[in-house]
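Only a single protein chain was left out; the remaining protein chains are all shown in position.
Chain naming follows the written order as A and B, and within any one chain the residues start at number 1.
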Amino acid sequence: MSDAETMADSPKKKGKWTRRAFIGAGVVAGGALVVGVAVRPGNPIDRLSPMLANGQDEQLLNAWVKVGADNVVTAVIPHVEMGQGVYTALAQMLADEMDADWATVRILEAPADKKYVSDSIGRDFLFPDLEVPEIFEPTVAGGILELAQAMGLQFTGGSFSVRATGQRAMRTAGAAAREMLIAAAASEWNVPATEITTENSMLSHAKSGKSEPFAKFATAAAEQSLPAKPKLKSPENYKLMGKPLARHDIPEKVDGSAVFGIDANVPGMKYAAVKAAPVVGATVASMDASAAKAMPGVLQILNMGDFVAVVADGYWQAQQALNTIDTQYSKTEGDDLNLDGLFARYDSYLNDAGDDGGDIETEEGDVADAFVRATTKVEAEYKVPFLAHATMEPMNCTAWVRDGKCDVWSGHQAPVNARQAAADAAGLDFEDVTYHNAYLGGGFGRRSEKDNIEMAVRIAKATGYPVKMIWSREEDTMQDHYRPSATSRFQGGLDADGKAVSWSNIHTHLFDPQEAPTVPYYNIANHKIRKVDVPTHLRFGPWRSVDHSQHGFFIESFVDEMAHAAGKDGYAFRRELLAGSDRHLKILDLAAKMSGWDQPLPEKHGRGIAFVPSFGSIIAQVAEVDMSGAKPKVKKIYVAADAGFVVNPDGFIAQMESAIVYGLTATLYGEISIKNGAVQQSNFHDYQMLRINEMPEVEVQIINGDHKRLGGGGEPGLPPLAPAVTNAIFAATGTRIRELPLSKHSFA
Amino acid sequence: MINLTINGQEKAVEVDPATPILWVVRENLEMNGTKFGCGIAQCGACTVHLDGQPVRSCSTPISQAEGKSITTIEGIADEDGTLSKVQQAWIDVQVPQCGYCQSGQIMSATALLTKNPSPTDAQIDAAMAGNVCRCGMYGRIRQAIKIAAGIEQPTTKETIA
Partner (left out) sequence: MTIARALPLLSLILLAACSADPVPGPTEQIIVREPGDAAVETAVATPEADPELALIAAGKAAFANCSACHAIVADAANGVGPTLYGMIGKPAGAVDGFAYSDALNASGIIWTAAELDAFIANPAAKIPGTTMVAGALAEPEQRRAVIAYIESLSAS
């Protein structure tokens, strides 16, 4: 622990341990098991081996790769698959470095065990800008690893899998495995290791004509010491990385055989439907279950204090019986709160903060002075609503608690965390819980919470037999951990040449990432960004791209307003702000070029541009919008992206398409509103989803700007979408949208 | 006792006749490919065919299937396991992400192409608008339907600038 503490206390720290970093730090994965754990006493492979190898004929070369007698190379993936293609991309990275035969590579999700944790994500979250000298790498890694183990968490999110786990762990593991195989073969063949080549899971020695499969040397290789610094390939030697390889998980997703959390099938299991108190924090004051008791199939009716559950022979029976239960709830402070009242509360906190209050997030120069002296002053206030995740697979979990043991089945973004939550709920030790993870029917941040796990375990503990708990869509919508609603106020100053000289922002809440409200990439000499925390009883949670989802809209709307005030084009104005940042400018220019920015559009059509770097990737988008009808029609989105180096281009493009639809759904329709403390929306009829008939055309181009520093893919496509669309609406109509969603506005 | 045919096999199930087809298929027949999404016929994740017609199985009672033939995602490949044209196109275009809605998408697309082997974009939109995909793979779904219909060929685009 001392290394981590030293690092955190050092003056050059940028320690940013936030709520999500707290989750993220647990993550798994990393070169650490090669560089970190390897320097620690004891051989971790001995302990991990029984969890992964299924017989005498398989050898675990390190924590991330095993080789079978059939010469099948299996990549052990310490992240969960929720559609982002992580199984495939990470396996690509490992297999490329190892020179494994892609046609036979298999994929295994790492067990939900604390031993599968390491430095990579923890360090990135803690010290995002810290360059660790290579000589200290093992020490730092070891320190953070211990920290991560203490937390006992594991997480997939933050668009980190490829850029952290993949770059630091999977590639290192693959390269190490390859070197160990070569060393074993060199010893057996009695030839220099440097003369041995590898390709398609084969080892060859050209001079002697020897050629054997990896499997032949797997046992001997496993006895080799781990190379301290395996040599990674340079990009010109990549064979798999950078190729749009087909995803491994897709075939089973077209024939119905893919197993999701909701598909758990445990012999003898029964089904539970649940209803939690509509106002978070309330408890069940009374419950009249007289009708439910007489309903067919009903086994038990449980008042769990914070929720009611019906257990029955079938889920539908349980839900039907639950619908008849008349429940009264305790009064809470949240009961009087409506959405308008909440925004009024935000206003009052922002007003109280005035010009100097609140918490300063970043400050440079003298904003007050620059603003006073500015030739043109621009002010604006923006608002966004709460948003639910609405994963297609409603929240669920299956649990069985008996004889001092607990088994849990679900699809979770943080399996180790889920296992710990189950242990706590069952009153058992971590070691007594077996957690079975499955595919996630959408994650988007929602499946990083533990509420569903705890509820199912509590029900199963009460019944004693296995129970599959399924939330109705209504429950899923009303009991989410929401993207926060927020208000953000700006003041900007322009000099006589229309150059931005001051930028001041104060907004409600800060969740994660910490840099989301900041604009370090824009050249503005004086800037100051503050926040105020406003209490609400609603639960917040990470929602695809987290705080960037609102700050992307706030920042890029205000930049557009400043451009307009300066009498400049939005693209040209951003070019000035990015002067000197070549990587950034390339992406902005590419998006503009793709869209034909200077070309005329039909009447009532408009283009809008937005630029948001997030999660290590640089993204610019141009939206083309048709405002000739009563509702905005988004016709096309152009995306230019620099994620350092894209491991699987087709998978990356799919993530861009996906983030655009997720963002556009929120931009057009997304709003969770509150009445008397409770969420008003319940299902897809009042929490509307984008459908195929509204799908814009999407065109993506990628620049590989830095193969050493990879960016994320799952989240960064989202933040520029909303402002690109609203800036396009402004271009087409002159109407500036300062509050989302667009369904609140009339364009007739 | 309700008698029905599912994917060509005759079955008898002892359930409340009001039980939606979805839960009979998943819980009584233990076929999990058909998914629960909303329970009110708004998302299409539960789409199956009833005598060839696409229906939302979450809102269609099993009594409706008495004496009829249900087809689920598990029943659209050939008997030898060869994937249907729609399924193969879904792989060619790499449609699924999380995959949860895809059984329903494929069942809706299959029904569309049976009725209309060469649909226009507007006809695809009309037939598929009842199926929500939160991963937003609508562009790929449209393309895969055209490939399955033979209207378009799979393409690879140059995307690295």
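Here, a contact is a pair of C-beta atoms (placed from the backbone, for glycine too) under 8 Å apart; a residue touches a chain by one contact, two chains touch by 3 or more.
Small disclaimer: the values here were computed from a predicted structure and weren't measured.
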* Asked: Pick from A:Pro213, A:Pro251, A:Pro296 or A:Gly357: which residue touches the chain that isn't shown?
  -> A:Pro296
* **Sole contact to the chain not displayed, among A:Lys604, A:His685 or A:Arg709** => A:His685
* With respect to the chain omitted from the figure, which of B:Thr5, B:Gln64 or B:Gln88 is a touching residue? -> B:Gln64
* Hidden-chain contact residue, picked from the options A:Arg458, A:Arg489, A:His551 or A:Arg738 -> A:Arg458
* Structure fact -> It is residues of chain B that touch the chain not shown, namely 17-18, 20, 39-42, 53, 56, 58-61, 63-64, 130
* Structure fact -> Where chain A meets the left-out chain, the residues are 1, 4-5, 8, 13-18, 22, 126, 147, 150-152, 268, 270, 284, 287, 289, 293-294, 296-306, 313, 359-364, 424-427, 454, 457-458, 461-462, 465, 514, 518, 520, 683, 685
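The rule we apply is simple: only the chains that are shown with their structure count from here on.
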* Express in whole angstrom the distance between the two chain centres, defined as the mean CA positions of chain A and chain B. => 29
* Considering the complex alone, what residue numbers of chain B touch chain A? -> 15-16, 19-20, 23, 27-28, 30-40, 42-43, 45, 72-74, 77, 83, 87, 90-91, 94-103, 106, 124-126, 128-129, 131-142, 156, 159-161
* For chain A, which residues are in contact with chain B within the complex? -> 82-85, 244, 246-247, 249-260, 262-263, 265, 271, 296-297, 314-317, 319, 390-394, 439-444, 470, 472-473, 590, 640, 646, 649-651, 653-654, 657-662, 665, 683-685, 689-693, 695, 697-698, 700-704
